[in-house]
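I'd like to ask some things about the structure below.
One protein chain omitted, others in place.
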Amino acid sequence: MQDLGGAFGEAFRLIGAFDGDLVEIVLLSLRVSLSAVALAALVGLPLGAAVAVARFPGRMASIAAMNAFMGLPPVVAGLAVYLLLSRAGPLGDFGLLYTPEAMVIAQAVLVTPIVAALARQTIEDLHGDYDEQLRALGIGRTGAVATLLWEARLSLVTVLLAGFGRAIAEVGAVIIVGGNINHVTRVMTTAIALETSKGALNLALGLGIVLLAIVLAINALAGLLRHSVAESAHA
Amino acid sequence: MPDDPLAADAGRTRTGALPIAGRDLSLGRDGRMLVDRVSLAVGTPGVTALLGPNGAGKSLLLRMMAGLIAPDGGAVTWAGRSPDRARAHLVGVVFHRPVMLRRSALDNVRFALKAAGVPRSERRDRAMAALASGGLDPLASTPARVLSGGEQQRLALVRAMATGPEALLLDEATAHLDPASALAIETLVLKARDGGAAVLLVTHDLTQARRLADRVVCLHGGGLEADLAADAFFRGPPAGPARAFVEGRLVA
Partner (left out) sequence: MSRLLPSLAAALALTAGAAAGDDSFIVLQSTTSTRNSGLFDRILPMFAEASGIEVRVVAVGTGQAIRNAANGDGDVLLVHARDAEEAFVAEGYGVERFDLMYNDFVILGPSADPAGVAGMADAPAALAAIARAGARFASRGDDSGTHRKERDLWRMAGVDPVASSGAWYLETGSGMGATLNTAAGLDAYVLSDRATWIVFGNRGDLALHVEGDDDLFNQYGVILVDPERFGHVKAAEGQAFIDWLLSDAGQAAIAGHRIAGRQLFFPNAK
């Protein structure tokens, strides 16, 4: 009974039933991970682009740090955010622990280094080609960062997708700071962990298949977005 | 030059950029002198052709004059002061391989106007006028990167000229172009010259140099070999590498 076929059956049953709880969990997963990626983009893209364009002492070290933080274990990110947001922690007064906002913060901590590091590499490659042209037009550092971010937009969509993939797939951080509270902070991955701990392996795997389907759909949407952007400004 | 119609356009500064002068410019890489104590100034309206064999240091010299790379020795000045960003729009540069932004032809020109501090309300009309001057107006909304090589080079020149520069620094602007495209570019260059711009033109095309240039500068192995009025140069270049170069080219 615990086989892939059973899991697929379970996945189709879940999707077919369009269960209210499942929809809620899926929507929360999307909301949390998309918000985290948006936050990470807001911080990581300019940061990565700035490091790509700027020359300052310690630049190599900060690049190495960004690259290393791409490998930050989710549990460690979760624990760090827990310690910050806990009532006993420095930000405890905001009462954010065990809320979707806490999960967004934890995932943003995970995803920002990925976005920053990949954006840095992308922009740096582009900067080599654009630098003299932009300076010849009188564009300064800040202007160059903004221009290069826009010029690299197609590649950066893929960067954000990589970040989204990491966010939506991780369980270690959100289960610590979200608490996997039913109807409040339960997302796809923590639901999968829960069903696994109940020994309901088919259901867990079925949820996993649903999660994959959603990630696939998001990627397809991003592909369409890229395509329409590419139409308007040839890559 | 407050009376200059091109300078009057300048959105950001009234101070000019001419003359563009390099004094004793040297540049070395890996223990090799690539440009060796070259002094060159372009300050009056007219076309100066910069000739020389491959690897002579022409592009490096042009980029130093444009303020894009710093010389190891010597100094570049624009109107007596170090090059600065605020006057970049007064010095139009076209690279050997033009860099097109990933947006429409029109937006490429608008981008340059914005960088030059032209008010938003004027940018569109001025960009369209600039495109029209290069015959590119039918392609205004085409993504710049799908334009043909010749069209891209014309667009690069139009973009560099749109801000009304006092000087144009052109690196092989007509390389790889068919005669009609080359002619279109030459027409634009002459138009800029007639408008009062000083043009420094790197080229391997001696007939083009003959057609356009008032003055010829010849570079060889990083050093300045000749700096003559055009008719004097073509009447008979001095002995040495410059002559060999010209004659080699003429024979071939």
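Labels for the chains are A and B, by order of writing; each one numbers its residues from 1.
Going forward, a residue touches a chain if its C-beta (ideal position, glycine included) is under 8 Å from a C-beta of that chain, and two chains touch if they have at least 3 such contacts.
Everything numeric in this text was worked out from a predicted model, so none of it was measured.
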> Shown chains touched by the missing chain?
Replying inline: A
> Any idea which of A:27, A:65 or A:216 touches the chain not displayed?
Replying inline: A:27
>> Going by the contact rule already stated, which one of A:13, A:59, A:198 or A:227 would touch the omitted chain in the full complex?
In response: A:198
> What residues on subunit A make contact with the chain left out of this view?
Replying inline: 2, 24, 27-28, 30-31, 34-35, 37-38, 41, 45, 86-89, 92-93, 95, 97-100, 149-150, 153, 156-157, 160, 179-182, 184-185, 194, 196-201, 225, 229
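One rule holds in what follows: only the chains that are shown with their structure count from here on.
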> In the complex of these two chains, what residues of subunit B are touching subunit A?
Replying inline: 63, 66-68, 85-89, 91-93, 95, 98-99, 101-104, 111-112, 115-116, 143, 145-146, 159-160
> In the complex of these two chains, what residues of subunit A are touching subunit B?
Replying inline: 129-130, 132-133, 135-140, 143, 147, 150-151, 153, 232-235
